[in-house]
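The following block contains the structure, expressed as structure tokens.
Below, a portion of the complex is reproduced, with chain positions unchanged.
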Amino acid sequence: MTFDIIVNVALKDAILDPAGQSTAKVLRNMGYPVQDVRIGKQIKLQVTAESLNDAKEKARQMAEKLLANPVMETYDIVVRES
Amino acid sequence: MTYQDVGLTEEEYRVIQQQLGREPNELELGLFGVLWSEHCSYKSSKNLLSWLPHEGPAVVQGPGENAGIVALNDHVHVAFKVESHNHPSYVEPVQGAATGVGGILRDIVAMGARPIALADSLRFGTDDKAKWIQNGVVEGVGAYGNAIGIPTVTGEVAYGAVYDKNPLVNVMAIGLLSPEHQVSASGAKVGSYLVLLGQPTGRDGIHGASLLASQDFGDATEHMRPTVQVGDPFMGKMLMEATLNAIQTDKLDAVQDLGAAGLTSSVAELAYRSGVGAHIWLERVPCREEGMTPYEIMLSETQERMLLVVSPENWPVVEEIIQHWEVPYSIIGEVSADQELVISLNGEIVAAVPPQILAGSCPRRPAISKWAQTAREQAPQLTAFRPLTFEREWALEVLGSPNCRSRHRIYERYDSMILTNTVWGPTHDLAVLRVRGSEEGLAVAVSGPGRYAARDAYSGGLAAVSRVMGLLATQGAMALGLTDGINAGNPDKEHVFLDLTHLIAGIADASQGFGVPVTGGNVSLHNETEGEPIWPTAIIGAVGRHLHPLHPTNDAPWKAGLNIIRLSA
Amino acid sequence: MKVGVITFPGSNCDTDTFEALSQLGVDAVPLWYTDTSLSGIDRLILPGGFSYGDYLRSGALAAQAPIMDAVEQAISEQDLPVLGICNGFQILCERGLLPGALRPNASGEFRCTWEYVRVNAVPESFPGLKPGDVLRLPIAHHEGAYAVEPGQLAPLFENQQVFLQYSDEHGAVHALTNPNGAVANIAAVSQGPVVGLMPHPERAMAAYLGSADGARFLKAWLGEDRA
């Protein structure tokens, strides 16, 4: 079976996000009253797995081992049958 | 589909009918549309370019191949050329500039040369969007050059409101090769395989560079803009290594990169230059997307692709090299004796056109020599040197102009040192590079004073050449050859074509006067939006032989009390 | 002595590194990222470049390369001295062989400039350098802002793992000498026999290229320059 996986990767709160900061500044200059801007990644992929649980476990491993860097980032996962 | 839909004129269509002896089918018409576009055929400029001097003691390869080649000495040859990516950089500055760098590097690689340096010449407008475009273009040039590992060692930038909607992104690349391993696009032999190497083909830029660069755009044509081509410097690096390593084996017949008009242009030109025919099996072309039509496959401008021609007995050795570099590849056809470019899909022939018609028969716009003569006679003469009265405000205005600002915010975003040949980099007016294994090194300069050409295009051409020659002279470097990047508006307008004529006449006269050959270049026309053309802008790149590259001649010191001496004829 | 240099797909400072080693008269052994053995190698360099195009995060994809298993093993079992330069530093951090991570420069832009770095604490594999030494080396990176998890900075200093800090030419370390937003101006760190730095010593091998301090640095690592 094929599953659609979304892995959202975000910077930990304590880590500075200069790109987010400069985006916030530009948005404010454009007249939008934004407070905080944080820029993360959204990774979409398809994986072959035996069951929903298997797909979830694979997604978790891929996120841990590669897609997110545990020193700086957190992640959450959404899994759906294709 | 009609001939107008693919951008052909009635006269051109008649020539096609007459030469083919029949009506072209839709696919064939599409092939003619791109190959006979201004961008691919140089139909408006070829006759003018024939005025440029092409011969010199150092010339190994003049215009006509993927890049010109000059000899630094007996064992080191230098391939170099300038290329523009103006229109794509306006649509998507980062990717437009990045793919421009990728494209010119593949031209150098296709000559068997290992790229060692890049130089970029940029023109931007003065409005707010121009700042955004500049930021993206600089990002893009850096993103590709830095990642593939070729230093950007010098460059220049200038500003003018005429470039608001038509920024110029011209990039020159320089590579080194040893005389034994030169290849070209003209050696394809009957029976050899056509091997397509690199990124699988997608719907990128269908009708892209060619359409984009051969028409004037306004808001009404916005929807015609093709899918943006994305540069992949990582694939570019693997492709470069695979190709160069394959060339080193001396087992390739020919190499041709895929640029504007993709497979169509590269196969047609290769076959035409080699005097052979070719069969292409479309079902063998690896595609990135489902259900691509023959038209889309033939015209796709997916980046990071290269065409190799290899005989069946040499193929195993070459295949092993390609596999080592993990570059996708496929044998997509073979060279034939029949002087036809035959394209088939699953055994069914979908197009068949002789390459010499496709690549060699586009009617050219006649050059008007009389115009050049008038330009010579009427060029403004420097009759007297009139000292200026110094006005504080003027000086401040000049100093405050973006044209005078420090360029460090640009060149610090480029890796200028990788490969460790950069003795003089972007903090100087020209670059000085050492060449491993040679006493002699290279002096590299680019310049393109568009503002002069706006007043007098002929003088602008003279000035562009004089300026780079002057820069080389400050190092006592002997010019080996020039490359010219010519940028102008719509040549169908008489005043634009007049300017173009004057500009090229100026370049030709100056090169002749200095005794330096022009070994290749690039012409980008239709740089106009809503009827507003750019200044005719010639970017000249020069490569010179530096006799003591490890010890460049110092810049003149600025110290109170020193005399300034003007030399003049 | 044999120094291995690993080429990952997309490495582009490998040839400069070979060149630098040959200038120093050292035997360099080219290694490919799929190799699984490091036998006969006395020291190892992970050179700079854009392995896998720097996609996802710089160094992240190369950190999963087959040869990295052998590297990890040789470090833990034989104390193999390993030097990661620029992308090599990023790979070692991504693999967890060095503490911390390298984030995009604070400017969000690539930066290629000459910088000064000051030796803060000398790693075991650099007997030839002493605290307070100042070197002039070039940087060229997009993701060179060294970062650590909250609370990890003090232990790094306490454990003498902070090797180089961006400084001025006299060795003063302050905000104005920070080219990329690295925490505490950190340009290099060490962990046991493993060292990573963002600057490029292999590009500073002769005065006419801007500095010969890279030669001094590499000699110190090779153990030849016990000044």
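Order as written gives the chain letters A, B and C; numbering starts at 1 within each chain.
Keep in mind that, in the parts below, a residue touches a chain if its C-beta (ideal position, glycine included) is under 8 Å from a C-beta of that chain, and two chains touch if they have at least 3 such contacts.
Not measured: the values here are computed from a predicted model.
Note down how many copies of every displayed chain the full complex holds, formula style.
Per the file, total copies of each protein chain kind: A x2, B x1, C x1.
Quick note on the criterion: only the chains that are shown with their structure count from here on.
Rounded to the nearest whole Å, what is the centre-to-centre distance of subunit A and subunit B, using the mean of the C-alpha atoms as each centre?
Here the centre of subunit B sits 40 Å away from the centre of subunit A.
For subunit B versus subunit C, what separation do you get between their C-alpha means, in angstrom?
Centres of subunit B and subunit C (C-alpha means) sit 37 Å apart.
Please compute the C-alpha centroid of subunit A, do the same for subunit C, then give the distance between them in whole Å.
Result: the chain centres lie 29 Å from each other.
Out of subunit C, which residues touch more than one other chain, so two or more?
Correct list: empty.
How about subunit C: which of its residues touch subunit A in the complex?
For subunit C paired with subunit A, touching residues are 56-57, 60-61, 64, 93-94, 100-101, 103-108, 145, 147-150, 181.
Where on subunit A does subunit C make contact in their complex?
12, 14-16, 18-19, 22, 65-67, 69, 71-72
If we count contacts the way the header does, which residues on subunit B are in touch with subunit C in the complex?
Interface residues on subunit B, with respect to subunit C: 139, 142-143, 146-149, 232-235, 237-238, 325-326, 411-420, 422-423, 434, 550-551.
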